[in-house]
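Have a look at this one.
Apart from one protein chain that is not included, each protein chain of the complex appears where it belongs.
Labels A, B and C are assigned to the chains in the order they are written; within every chain, residues are numbered from 1.
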């Protein structure tokens, strides 16, 4: 059986793949990374990186590049490969499965059709990879956005004509699709989520929108009881942007067991209420700086401090990913040798 | 003897002082707070708040308003008053002393004259307040900046004509003044610091520049062995923007002793090398977002997460305040009852 | 009869009213100006200026402060006074009428209720001032915005919870109210406008939203056939952000007649189609800079160049003010002596 392996590579600029030099990455299947653009509508750094990594590793590689390295966050790529399992290692190794949906039409974006397309892909990836639905630890989705002037006249009206808002809608639908595929929500939950109920959420979805894709690119990470290897992923949820409980507990547990943390991946967002623990935040009223940039900077600072590593994946906009104002977190780690 | 007491008050907007309603703040001597502007040159929210608090509490009150509540940070004011000591409380209570320098001429800003003006004021405040120099825990300085078009022609040339750069220079000179007054550096250190050696630093200075002042407003907090009360301040240093060691240890110690944390005050800055723990950061190359905004957001997120409170004071630009890329931190807390 | 007189005063900072020193402004009724904030949700410079001018000229003065002096635009205030008519001057002098609506409830903002409140005020101002409806040259409205966290729970849901979007909605409703009052649109037009038809518009409304007001402050400028004086206003429309036809023709005509231009007031916005004269613009896809900031800078640069004066009033967001992508312009000028 093939199991997942990861390499975290620094990037000196959005097109830098020199970190791969000298490595055998022939079996790479996905690249998940952070680039230094604004992470919003006119962020072209994601596209530069996606293209560069496909040129470096092969056009089959699925790329999930998330823009925005505000604060201490450091641009990097996590290359995920499939390698032969290690017969001498414990069972329950991490597996990876990658794929993509069909193109998402502008009229489908942010709507039920997008959610169902993602759900179908995730189900199929679980089925074909042998990752049991209950063992999924993280589902990364890179999904499209709308730019107002890209919509053909005569086409059905899109859910919004505002590009930034379309990113939120696309992330939301993708997350609901993941939740539906994994049984975290049912049909009623999907309907409620699509109607705007932010409490409906997935605990393992991590979705990111970008102008560089026209479909949903998907990376599923989960354990297989029958596969042997040392790589593991743990997932938890931050209840709000200050919530360190799960992360501290888990980091301590890994360290206590002699494990080694390889990566942290999290979603972050401004609390929609405008308040965190009763205190007013200003992320939603700052017209100079987009809310997602604020959120990445703050949660990135927190998780980098806790983990001691600024080259982590913190993505902004956590619609239906964790509770409102919070977000899912996953830690990739290696068992003690 | 008069000792320090503090009230932390939420602010619904930069001019909001309604948090003081119903409180007896007749003995207020200083207000230290965060407002929601950009914290840079054209941040007028600091001035709104400073004016509002002086109108609310009296024109004698020294105000140190720091702009920038990026990420989770929450606008607030810490009102510092002087109250009679509590004879039944332990000795070593926190005292406060406030004052200001003479106006800083444009040609003096960022130069030796400013440093010496601050040093003289700090020394005088220690002397008159009875706070031993060795017991100073935190010195907050609000200092002026330059706006290019405010410099009279014929005047000596300023150290820079760039407003944002002038904030850095003003903070730097103020911090060196504090360090000199407290014996953290000697004359050679002052010279080296003024010449640009960023390793020369104070561990207790916290300086912030703003267009709303034309002189240095100063707040000294320190313990008096002879004063009785329950309020304490502890100070430490973050070695870099990820360094949680002192903060975690100190928070644990306070909690372990049954104490109650009232406030956290810290300085933050992008590592001048462009790297944190070997990882590249992008705070210095992002032309859309000033470096200090990045730094406040990230360190604010970290300290808010560690302390569980987003209404904390994190100020950007830590020139000669802690080591390069790091900064001083102070925690105000109350002994167990 | 009382006629309008204007003084244009430079402002060195948002609270600077020193331009009024030495002037007799006892009869001032309105101040219309530009301040140097971002012109968006968290622009507090408008409030600083409004307060300063009311303190300087009296609390009865109606203030319409518009934020955003991008590009060459220069912060200034136009103080509008009422003075005795000049019996020796030609008839058809400019008159001013000022007033305000009742407070606009959050649920009313951007909706029919706001439009009708503005319409009622404008009609009343025309009636009481003696400015015939057909002689109105410019109606300035300062209207409120919503900040998400200011809405009481249990209240009817607002039209949007996004602060920046609420500015657009508030400007839109105000402009439709002006158009209705002046007979530029009928009830069907109002309904179409409220339903989103951007082609429904006023040629004289100039509306601006701000956090500093809770009601609509209104300034009507128009000619009275029976009043004698030398001040005039001409109004036209820019068909798009490049349209110089009316402005050039009118400036030439005024100059040709020996008149003197005193002020230019215009509205500007990004073309909603994403294109200007067949060329793509990027104002709607730039997540680093709000669309209204782009528009003010560009149209401000154009009108300042044409008029030779950067201290002009260009306000961003021209919903139902002129055709989509364009906006109304008014020129205040004085007859040849």
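Going forward, contacts are C-beta pairs under 8 Å (C-beta built on N, C-alpha and C of every residue); 3 or more make two chains touch, one makes a residue touch a chain.
Since the model is a prediction, treat every value here as computed from it, not as a measurement.
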Task = Give the residue, chosen from A:14, A:210 or A:229, that touches the chain omitted from the document.
result = A:14
Hidden partner chain, touching residue among C:17, C:69, C:208 or C:224 = C:69
Ask   = From the list C:104, C:298 or C:329, which touches the chain that is not on show?
value = C:298
Message = From the list C:27, C:214 or C:309, pick the residue that touches the absent chain.
response = C:309
Note = By the document's definition of touch, the residue of C:167, C:181 or C:276 touching the omitted chain is C:276
Note = Where subunit A meets the left-out chain, the residues are 13-15, 36-37, 42, 44-45, 47-48, 211, 288
Inquiry  = Give me the subunit C residues in contact with the hidden chain, please.
reply    = 10, 12, 36, 38, 69-76, 241-244, 276-277, 279-283, 285-286, 288-289, 293-295, 297-302, 304-306, 308-311
Ask   = On subunit B, what residues meet the omitted chain?
value = 38, 40-43, 147-149, 162-164, 272-275, 280, 282, 284-288, 290
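Basically, only the chains that are shown with their structure count from here on.
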Remark   = Rotating subunit A onto its identical copy subunit B by a Cα superposition takes an angle, to the nearest 5 degrees, of 180
Query = Taking all residue numbers at the subunit B/subunit C interface, are over half used by both copies (same) or under half (different)?
reply = same
Note = Here the gap between subunit A and subunit B, centre to centre from mean Cα coordinates and rounded to Å, is 37
Note = Going by residue number, subunit B touches two or more other chains at 36, 288
